[in-house]
Structure formats: C-alpha cells, structure tokens
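What follows is a single structure, written as structure tokens, with notes after it.
A single protein chain has been omitted from the complex, and every remaining protein chain is retained in its original position.
Take a look at chain A:
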C-alpha cells in the first residue's frame, strides 16, 4: 500500500498553554513495497508521524491516505481493525507489550483479534517463532522467563503473526547486541524483498545506508529532506546544520578526502567505499 501524507499537522494538548506542535505541515509519500527510513533527532516527531499511519493519532489538520483509506481529524475510532490488520507496528522496546502466560498465546493474540481461527493463529505462531530465530521449544515458555533479546524477538513475532502488508518499526534494535541487531535488520530486509512495505525509524545511519531504499529526515516536526539515501547523505546543508549525521563509510571517505582522495559523492556503504578506494588506488 502506498501511504501519502497531505499537509499533515498534529498539535498536542490543543487549547491549553502546554500546546505543542508535533508535526508541522508534512507532505510525503511512502512508496509501496519499499524500505523507507525515517531519521531525525529525539523529539523531532518521527514517532508522531508513524502513529498517524494506523490512526493511533489523528491529524489536527490534513489527510493521510493509506491505500484507498483516508484518515483525517474526523476519522471515527470504530472500524479501524481492517486498517490496523494491514499495518504491523513494532514499538520502541516492544517487549513491554507481552502479557500472556505462554509465548505461543502472546503471538496468537494479534491474529485472533483480527479474526483468525485458533488453528490459523497457532500455525502463524509456529512459523513466526522460527522466522525471528527462536525454535519451537520457546512456544510453551512464559515470555517473562526469557532474556531481553528473546523477549524482543517474541514481541516482533507477535506483530508479524497478523501478516501485515506494511510494517512500521520504531527503533526495533535499540539496546540489542551487534549480532542480534544484524539478524533482526536482515529479517526485515528479507520481508521487504518478499513484498512487504517497511518503514523504519532509526538513529543508526549505517542501518539506513545498508538497508533503506528511501529516506526522510524530520526536524522539529517538519520534513526537511526525502530521497535516496545516497543523495540525502550528500546534502551538505543538512550535515552542516547537524540535522543529519553520516554513516561510518561516508565519514571515513570524508576523512580520506583530506588525504588526497577525491569523491564526487560520498559512498555510504562499505562496499561502495571499497570500490571507490580500489579504483582510485589503481589509477
């Protein structure tokens, strides 16, 4: 599903002295079946933005189009299930959403809410637990007996079990070890290659460079840049104003520039960097 924001503004605590602008006239399109990364400083409005996609928040003004579904300030809180079934959302520290007494029941919770039969939900649980890299023996355990990293995987399985078309990830790898982080990111990339739309909120620019097809930069509730990562990371004005930092490879390339190397465009992945260096050394 293509997701389009049209002049979306969201203010918190309307009509109170503590009112604040969460989003300020954001218009953007998130392409179908692509991996889109959303970056920005803490408090810039990234989480506010994505919560509009499944109508957890409604815009103060403007519209959001999710496929052919329209969300405005008037949207009713009822009948949102069909929308939410197709939009899986992995929140920051999703392990805090676990509540059932077994892992299996917790993974089944989503699908059952969206109308799957117990048999279908059980099958989904079996499939998803393997997908997130745990084996079937975990299904009978209590989620509260697992380690933090395992809980995270179970929570992600619980979201994926409803088989959503679009998956929104709000810093899904925060606090995980490097191996776990790489596995989880690969899992989402593979899901996208199989036809899902992925929206990733992250502070890790290497993840953006390595996995995202498109990126958007948000600052103080405003959209300041969109486009391909390799183009956006080369927008000097963003870097100068500290709205964006560089992936490690691009940072390295920038250091090399002062040592006689020359890059028309900073390479953002390790492969691209390696290629450039090889070429320039060969000359």
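Descriptive notes on the structure:
Everything below uses one rule, namely that contacts are C-beta pairs under 8 Å (C-beta built on N, C-alpha and C of every residue); 3 or more make two chains touch, one makes a residue touch a chain; residues count from 1.
The criterion applied here is as follows: contacts and distances are computed from a predicted model.
The listed options are "Energy-coupling factor transporter transmembrane protein EcfT", "ATP synthase epsilon chain", "Cytochrome c domain-containing protein" or "Acyl-CoA dehydrogenase family protein", and the UniProt record of the chain not shown names that protein "Energy-coupling factor transporter transmembrane protein EcfT". Of the listed positions A:30, A:49 or A:98, the one in contact with the omitted chain in the full complex is A:98. The residue from A:78, A:119 or A:194 that touches the chain not shown here is A:78. In the complete complex, the hidden chain is touched by one of A:162, A:226 or A:249, namely A:162. Residues 13, 16-18, 51, 54, 56, 77-78, 80-81, 84-85, 87-89, 91, 94, 96-99, 109-110, 113-114, 144, 158-159, 162 are the ones on chain A that touch the missing chain.
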